[in-house]
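Note sheet for the following structure.
The complex appears here minus one protein chain, its other protein chains still in place.
This part shows chain A:
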Amino acid sequence: MRPVLILSLAMLVLAYVALAGGREWLSPGQVWAGLWNPDDFLIQVLRLPRVLLAIGAGMALGLAGALMQGLTRNTLATPDVIGLVQGASLGHVLVLVAGGPPLWGAVAGAALALALVSLLARGQGALAFVLYGIGVGATAAAATTVVLQRAPDAQVAQAMLWLSGSLSRADMATAGLLWAAVAVGLLATLGFGRALSTLWLGDELTLALGINPARLNLLVLALVAMLTGAAVLAVGPLGFLAFTAAPLARAVTGAEPPALLPAALMGACLLVLADLGARLLAPWVSLPTGLLMALIGAPYLIFFLTQDRRGMMR
């Protein structure tokens, strides 16, 4: 329970700083008043939706990453590395251009990418799974750009911003949709907690504990597709968040794997932090949040590879 408390506290502190901070710093009293005053433009329209979106998307991606890492027992097999995030963004823009419900497009894209990678890599080991995923992700990302370039101009301008991973389009409707998905994910995590915590132990042990591994797998994969799709819909194809959240949460708090809730909270902390960074830098240079996330995540991947020299990733 302690890791969850520590990270919840950190998330609340960061959320407060994100509400107070920016081009104009607010005092605690002003933040509190703004939260309860529906006419406060700065808090209600600009900052609160962004913070809610960052927390929701961070939780969704952190949880999805921890679930995938648990299911595959492979640190690298997270939605952003194995192409699910890119598949979700392709599905989203296809549905956007054709004119349908965008959430289903993103979720279906993530699910299709997951099915494709699983099919390709069946029985070929952990690393093959990751590498096929990189291939699927590269093509899906390129296809997303092609679809957007062919779309009418007004849509392109909007979607290009989204594509680089930006929270500046934040609105309450998207945040609501995202939070609904996160709520389902968190409830499932709590409800199936005992079964899910056997993920890292492997199929034999799961069977011995009287849990049906096939059904557990299906549940986890469905959750991952839903969470990834919702997060991508809200904040665009953010790289490295799902990959870094769970290992970082374990390193900071010493939580035992699969550390699902700590990973979700750490994801929220990371994204709120990256978005706050993007906003604080904005007077000098306007960097998309996704780019800041890559600047945090890529060094971690390098660190991981140096640590893993003799490990599983042969």
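Assorted remarks:
The rule we apply is simple: contacts are C-beta pairs under 8 Å (C-beta built on N, C-alpha and C of every residue); 3 or more make two chains touch, one makes a residue touch a chain; residues count from 1.
One rule holds for everything that comes next: contacts and distances are computed from a predicted model.
Only one chain is not pictured, and the protein name UniProt records for it, out of "Chemotaxis protein CheA", "Succinate dehydrogenase / fumarate reductase cytochrome b subunit", "ABC transporter permease" or "NADH-quinone oxidoreductase subunit H", is "ABC transporter permease".
Touching the chain that is not shown, out of A:V136, A:A170 or A:L196: A:V136 (per the contact rule at the top). When you scan A:A208, A:A251, A:L280 or A:I302 for touch with the missing chain, the hit is A:I302.
Residue-level contact of chain A with the missing chain is found at 76, 81, 120, 124, 127-128, 130-132, 134-143, 145-146, 149-150, 239-240, 284-287, 291, 294-295, 297-299, 301-302, 305-306, 309-310, 313-314.
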